[in-house]
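One structure below.
The complex appears here without one of its protein chains, the remainder shown in place.
Lettered A and B in written order, each chain numbered from 1.
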Amino acid sequence: MLKSELAGASTAERLSVPRSLVPGRRRGVWGDRLYQAAVRAAVLVFVVVVLGIAALLVYAARPALAAFGWRFLVTADWDPVAEHFGALPFVYGTLASALLGMLIAVPLGVGTAIYLAELAPFWIRPPVAFLVELLAAIPSVVYGLWGIFVLAPLLRSWVQPGLARGLGFLPLFQGTPYGVGMLAAGIILAIMVVPFIVAVSREVLLAVPTQQREAALALGATRWETTRLAVLRYARSGLLGAILLGLGRALGETMAVTMVIGNRPEIALSLFAPGYTMASVIANEFTEATSDLYLAALIEIGLLLFVVTVAVNALARLLVWSVGGAVKEVRE
Amino acid sequence: MADGIRITRLNAWFGPRQVLRDIDLAVVPRSVTAIIGPSGCGKSTCVRCINRMHEVVPGARVAGRVELNGEDLYAPGADPVEVRRRIGMVFQKPNPFPTMSIFDNVAAGLRLAGVRNRAALHEAVERALHHAALWDEVKDELGKSGAGLSGGQQQRLCIARALAVEPEVLLMDEPCSALDPIATAKIEELIMELRKELTIVIVTHNMQQAARVSEWTAYFLLGELIEFGPTRGLFTSPRDSRTEDYVTGRFG
Partner (left out) sequence: MSRIAVRRATNAAMNILAALAALVVILPLVLILGFLIFRGSTALNVAFFVHLPTPVGEPGGGMANAITGSLTLIGLAAAGGVPLGILGGVYLAQSRDRRLPWLCRFLADVLNGVPSIVIGIFAYTLIVLPMRRFSALAGGVALGVIMLPIILRTTEELVRMVPASLQEAALALGLPQWKVVLHVVLPTARAGIITGVMVAVARIAGETAPLLFTAFGNRFWHRRLDEPIAALPLQIFSYAISPFDDWHRQAWAGALVLISLVLVMSLLARLATKGLYNRRGTYG
């Protein structure tokens, strides 16, 4: 490699560099070998960890995989005593709560991103973006705490009776208003996922070249028409990626959902009814799993969650990267 | 006869930095006016003030008067959207909408204005593409994406897009700086053609181009208008020594 050749002491001597700055040739070479080995090892460890997660999950879930096969996904009885395990209620609960959360979060998140990147007066943008960033930094367990003691009572005594009165003819809004349940989980998920959708969408929108906006403005388009014509069309795959990233979060979110969803493995149509998600059942029952098969079944749920979120995130990343190589990664 | 664009005491800023100082300039209708000057002299800002595009940049500010046919474009009731519809603009880098077909690119402005009739749209798009000397090259692939065209074709597509809404003025901000000599020659030819019907203001860093295409030339330096006059006079017998330094190549 050119750089290591350049690093030889003789080059430095020819350039008459002070002796003190020049290491001995041997030390330089050994130091570089050590350095190369260290950085390579670090990357290797990282790759091994990622592959290790997949491998260990499969390994540890083997008893359940062998015992139930595909039926695991479509049977609904979860009976640790009889050792019958079917994950359907959890799959349903995860999908339903995530879907509900996304229904609320997507319009709000994309709308906020459009506001922050395109429509808002310039002076408003930094403080609002900062507040959204703070929202992303709040730990899950704190959302859960707030959900139990503020959101759930609010839903129980005001929102759910109101919905039942107004829209009670729909099966979605029937049943006893407990407060905790699918609706609470959906709302908490929406609040938690929105900052991610806003942050990634905003980055995607900012990656749209200025010339595109100018083209539309110069044609006599209003701000909104410019956004619709030049920005949103250009950024649509990136926005889809942002939404998928949010979905990935919603599917795997654990603590806050566990604290407000009610934790009952039932499949009910009503949003007032309690439910259970894949992540919550792992959180609640993992340390109580007494038999090997029980533990393996829980780990299989974890494996399922891993596969689904990896797929969703991989797709999302590719979409977000497609809009602009310069798009910064947004993490909390 | 309309009296073209009249700029009076125009000042412009980016944040605290003043980029234009007390510009007075009258553009003759149905002519080509070139704005030349070293980079950073405010020539782009000046044309962007004419169609109120300067103010869309964060922190940018404008003061002064710009009139089109006697109407103050910065009057309190003036709508920038309406101003920009009347004054078309072509940018340095070709910027067709990559998600739209060639047809939709040209039709974009008309659709904004509410033209829905298919036949009318077709007719207007064809006319604009003819005008931009692009029709023969793209007439069989109107449904294809504009992003697939060559740089010069893309720039002519942008010109067609601007022409489709039948503006009174066409502003061109260094329209050839991203193009090769052949594509540049085509655009220059097109400018000569268009000046019969349109008022054109073109910013260029290329003095030969200014000399070739324009009837009037304005020389900007450090945000000030140094000299304005018929192109030939400005290049052969400049009144100001600073202009002379520039056009003879001793500076910039």
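For the reader, a short list of remarks on this structure follows.
In this section, a contact is a pair of C-beta atoms (placed from the backbone, for glycine too) under 8 Å apart; a residue touches a chain by one contact, two chains touch by 3 or more.
The structure presented is a predicted model; accordingly, all values stated were derived computationally and were not measured.
The residue touching the chain not shown here, chosen from A:P63, A:G111 or A:G162, is A:G111.
Although one chain is not drawn, the whole complex shows that of A:L245, A:A273, A:L293 or A:V323 it is A:L245 that touches it.
As for the chain not pictured, it touches subunit B at residues 56-58, 79, 81-82, 112-114. With the whole complex as reference, residues 3-4, 6-9, 11-13, 15, 17, 21-23, 27-29, 31-32, 34-36, 38-43, 45-47, 49-50, 52-53, 56-57, 59-60, 107-109, 111-112, 114-120, 122, 128, 130-135, 137-146, 148-150, 191, 194-195, 198, 206, 210, 213-214, 217, 222-225, 227, 245, 248-249, 251-255, 259, 279, 282-283, 286-287, 299, 302, 305-306, 309-310, 312-314, 316-317, 328-329, 331-332 of subunit A touch the missing chain.
Assume only the chains that are shown with their structure count from here on.
Rounded to a whole number, the gap between the C-alpha centres of subunit A and subunit B is 46 angstrom.
Of all residues in subunit A, those touching subunit B in their complex are 122, 209, 211-222, 225, 229-230, 233-234, 236.
Within the complex formed with subunit A, the residues of subunit B that make contact are 51, 53, 56, 58-59, 81-86, 88-89, 91, 93, 95-100, 108-109, 112-113, 158, 161-162, 165.
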